[in-house]
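One protein chain omitted, others in place.
Letters are used for the chains, namely A and B, taken in the order the chains are written, and counting of residues starts over at 1 for each.
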Amino acid sequence: MAKTNPGRFFEDYSIGQVIAHAVPRTVSGGERALYHALYPARHALYSSDQFAQSCGLPASPLDDLAAFHVVFGKTVPDVSLNAVANLGYAEGRWLRPVYPGDTLRATSEVIGLKQNSNGKTGVVYVRTRGLNQHDEVVLEYVRWVMVRKRDIDAPAPETTLPDLKPVLAAQDLEVPDGLAFTGYDFTLAGEPHRWGDYAIGEQIDHVDGVTIEEAEHMMATRFWQNTAKVHFDATFRPDGQRLIYGGHVISMARTLSFNGLANAQMIVGLNAGSHANPCFSGDTVKAWSEVLDKAETGKQGVGAIRLRLVATKGGAPFQLRDEAGKYLPEVLLDLDYWALMPM
Amino acid sequence: MAKTNPGRFFEDYSIGQVIAHAVPRTVSGGERALYHALYPARHALYSSDQFAQSCGLPASPLDDLAAFHVVFGKTVPDVSLNAVANLGYAEGRWLRPVYPGDTLRATSEVIGLKQNSNGKTGVVYVRTRGLNQHDEVVLEYVRWVMVRKRDIDAPAPETTLPDLKPVLAAQDLEVPDGLAFTGYDFTLAGEPHRWGDYAIGEQIDHVDGVTIEEAEHMMATRFWQNTAKVHFDATFRPDGQRLIYGGHVISMARTLSFNGLANAQMIVGLNAGSHANPCFSGDTVKAWSEVLDKAETGKQGVGAIRLRLVATKGGAPFQLRDEAGKYLPEVLLDLDYWALMPM
Partner (left out) sequence: MAKTNPGRFFEDYSIGQVIAHAVPRTVSGGERALYHALYPARHALYSSDQFAQSCGLPASPLDDLAAFHVVFGKTVPDVSLNAVANLGYAEGRWLRPVYPGDTLRATSEVIGLKQNSNGKTGVVYVRTRGLNQHDEVVLEYVRWVMVRKRDIDAPAPETTLPDLKPVLAAQDLEVPDGLAFTGYDFTLAGEPHRWGDYAIGEQIDHVDGVTIEEAEHMMATRFWQNTAKVHFDATFRPDGQRLIYGGHVISMARTLSFNGLANAQMIVGLNAGSHANPCFSGDTVKAWSEVLDKAETGKQGVGAIRLRLVATKGGAPFQLRDEAGKYLPEVLLDLDYWALMPM
């Protein structure tokens, strides 16, 4: 019996199956430090314990995306080792902040299956949950990927498509216990713009750019214990390039968006996301955002803002698709998320 | 209203103005770990809690230069985003060690203004202070930068030049509370040379060299939450090169100086500093030092030593300026600082 993990193939998934992912991870101040080294992260709530306490939290939590990547990384050996494509995200919700000392693990439930008409691949939908050491769900999201079949002659499963919300409603968002923006210090946060200053439809060019290096994206991707060969092994692809983990682009774009969205502090919802084009070392990543929606949460001074975050590798800001509706070749990421902002 | 930070221009500064910089930062063991990965840091006081305790401190503090970079980084969006040149430093003093768990923030007071004769730029002098969560000043320094004017027709301010000490006197230096070198372990520290073994005028070639990589200086610079585009974006300069943050060269040279100055433990004063020439990826940084002065502090076994620290990218050691008094092209840094050393 081979000892190495061949990954799961399409016919290995069944509706209702729950996969417990391996390698729990305890986080510490070290994780925060590395996040600051790998990304231009400056949101004050994730940088300063005092600032977080002034917002009603016990301490500065691990960045929401760092928590996401830790959970995501655990799913790779079970969900996407034989994946041809990462197709989408939906219903992502951050339910509890993660603090230094917490230990994260992850499970995924198969909620959708559809064999492709070519008979060689199929689409698998999983709802992944990240749990802490108290078995509390800290975040959850739905992801669907196209996976190879091991045996082309294996019978197709009954097609099941999950009923997914195209966008989370404001009442779906979880405002962390105790969070209050009533005493929010805009000076320390870095920008004066509050929830009321953003208009639906407003677009923001985040101006700054980062040229990506191999060493950085590999360190980041390893850091999330994501082991997909394509990110690390220059001999794996015929073109000798290492594909950059899409999550690296997400974190790069989100942290670049500080410049203009410094007060979009906590990510609480992920409505959708597309890795529109691959990113490689040498690309210079920039980002722009668009305000898609706003909502009140009814909590102490906390507003919700729905943002489109677009990462590019060149080209002008605010350009997304061509006339045929296809993503422009310089667009790397199109993410739709909800953040919490002082009102 | 544009949401991104355009930075301040020369006419936005006025004498006496105090700028509270954004993004407080809580440090942990993670910051120490990364400092050890980014620089060849080996000073025992900053590596071992036990060693620091044997010197009378409660624990191993954050490296003095790491504390400096954290504070410096916070000032960039407010002071040097539109700077043409970083002209100098003076009166830098480290007043209290920074420990894991401390949260740093920074303020700058404008103490000097002088419009240049070209009418397009001016020099701004600020005294920057780093404060901890108890509002205690942990370090302070004066920096002056040349900044663009937004509007060339804006009236020139009255010229005010601060009265700066060319060199801090020994009595200006703060010896941390409790620090004692009476039980100093020279073996664990790495070298037998004590304060009395160094002669004024003595020069030390630190021998070791490090060839700089893009990924490393970007991780370091991001780590200090320094966001100046020129360090990260290869498309920003016409030559496609990313300029390396001068502070990266300072830390590289200081840590290389361990070899010959292992007992120059704590940096307590910064008299002056020039980034003589730019540093780029691929340069091999070496360092040499010269003993400029010595002084007793009157504290338990603690001597002060004033050092010139020069970083180079090639060339022979101990060469600094050409016949015209100009820095040689291979000189990267000329720093003048005070350190504490066992007597």
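Going forward, a residue touches a chain if its C-beta (ideal position, glycine included) is under 8 Å from a C-beta of that chain, and two chains touch if they have at least 3 such contacts.
Owing to the predicted nature of the structure, the values given are computational and were not obtained by experimental measurement.
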From B:R32, B:R127 or B:H275, the answer for touching the chain not displayed is B:R32
If I consider the whole complex, including the chain that's not displayed, which of B:E11, B:E214 or B:D336 touches that chain? B:E214
Looking at A:R242, A:K286 or A:R308, which residue reaches the missing chain? A:R242
Full-complex contact with the absent chain, from B:S14, B:Q50 or B:T159: B:Q50
Since one chain isn't shown, list which residues of chain A touch it in the complete complex. 1-5, 20, 22-31, 33-34, 38, 77, 100-101, 103, 105, 133, 213-216, 218-220, 222-223, 225, 227, 229, 232-236, 242
For chain B, which residues lie in contact with the unshown chain of the complex? 28-34, 36-42, 44, 47-51, 60, 100, 187-191, 193, 197-198, 204-211, 213-216, 259-262, 282, 284
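Definition applied: only the chains that are shown with their structure count from here on.
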Please compute the C-alpha centroid of chain A, do the same for chain B, then give the distance between them in whole Å. 36
